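Shown here: the complex without one of its protein chains, the others still in place.
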Amino acid sequence: MNDGYVLAGYAITVGSLALYAARVLRRGRVLARSLPGDVPLAGATPTSTARPATSPDPALAGEE
Amino acid sequence: MSEPVGRNTAGTGGPGTTLLGAAAWLSLATTVVLGWRLPPTREQGPYARLIAIHPPLAWAAYLAFGVCAVASALWLWKRTRAPRWDRLAASSAEIGVVFCALTLVTGSIWGRPTWGVWWTWDARLTSTALLLALFLGYLALRRVAYDPEARARRSAVAALIAVADVPIVHFSVDWWRTLHQGRSLAQISPQSDLDGSYVSVMLLGFCAMTLVYAWLVVHRCRVEAMEEALESEGLDIALEERRAEADVVRAGV
Partner (left out) sequence: MWRDAMLVAGKDLRIEARSRVATNQVAPFAIVILVLFGFALDPDRGVLGRASAGLFWVAVLLSSLLAVQRSFAVEAGDGAADGLRLSGLDPAGVFLGKAAAVAAQLALLQVVLAIGIVVLYDADLGGPVLLVATCAAATVGLAAAGTVYGVLAAGLKVRETLLPLLLLPVVAPVLLSATRAWEAGMGISVDDGWRWAQLLAVFAVVYVTLGVLAFGALLEES
């Protein structure tokens, strides 16, 4: 029982990190498949259609 | 600012991240194995082995939140404003929340057999809990502010305000608990009578967590970049459709 706590601590840590990592990587693969054009690496701005950085068309904003 | 890197349908990986990831997971595994094999201490028996991961997790959380704050500041300052800082802030915050939650969980697990309770209102744990709350709020804010520019702006301010609170939280909780508490988790921390081997495993743990953080943040940033690209794709398509509708209406009138 002594070891149980320590084991739990290690397992939860490694397990959670692995699960989170798997989630991120899987999302990355899904997105890479659905995006046309070059996939940006190293945090570069995506090379897809240029888009103004201001608020979108008010016709779409509708919400607020 | 865009760096065309050729088609990559596989995902967010690359030679750099593979190397980083290998180093990260290898060092983490080593830490765990070595930590497991540490001999029991006089004071706490076998439980002090959690020192291999608990302080390193806390360090990683603080690192992540610190990076989030710096990235937020860089985004807010007009001269360095760029989407990559917003992405870094968001990614780092999310990862920080993971590490922070794990810090609290391992702290709790450590406390249970040692002090008999799941939570001790220890100064450090309490401050960490508040830190988690602060950044959960940050993530919640990011989820509801839709327009990317507005979202970046609000989040950046929120991150900086939250981080400004951290020292105040630290001092207030610390003063509060030192008045009442005898022994605390803080005293378990390595300076005292812990074996040299404990300290070295803990240091390895610090390195491992730092590497894991770095690897995670790179992947998460890339995912974030792609999410934004997808979003703007969707937006453009919707804009096109609306304009087409408008044209049809105009033509019909």
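Points worth noting:
As written, the chains take the letters A and B, and residue 1 is the first residue of each chain.
What we mean here is this: a contact is a pair of C-beta atoms (placed from the backbone, for glycine too) under 8 Å apart; a residue touches a chain by one contact, two chains touch by 3 or more.
Note that this is a predicted model, so its numbers are computed, not measured.
Residue B:G137 is the one among B:G16, B:G45, B:G137 or B:G234 that touches the chain not shown. For the options B:A23, B:V70 or B:L160, the residue in contact with the chain missing from this view is B:L160.
Seen across the whole complex, the unshown chain contacts chain B at 76, 130, 133-134, 136-137, 140-141, 144-145, 149-150, 153-154, 157-158, 160-162, 164-165, 168-169, 171-173, 175-176, 179.
FYI, only the chains that are shown with their structure count from here on.
Chain centres here are Cα averages; for chain A and chain B they lie 13 Å apart.
The touching residues of chain A, when paired with chain B in their complex, are 2-3, 5-10, 12-14, 16-17, 20-21, 24-25, 27-29, 31-36, 38-49, 51, 53-57, 59-61, 63.
For chain B in complex with chain A, the touching residues are 1-14, 28-29, 32, 35-36, 45-47, 49-50, 52-54, 57, 83-84, 87-88, 95, 98, 101-102, 105-106, 109-110, 112-113, 146-150, 212, 215-216, 219-223, 225-230, 232-233, 235-236, 238-239, 242.
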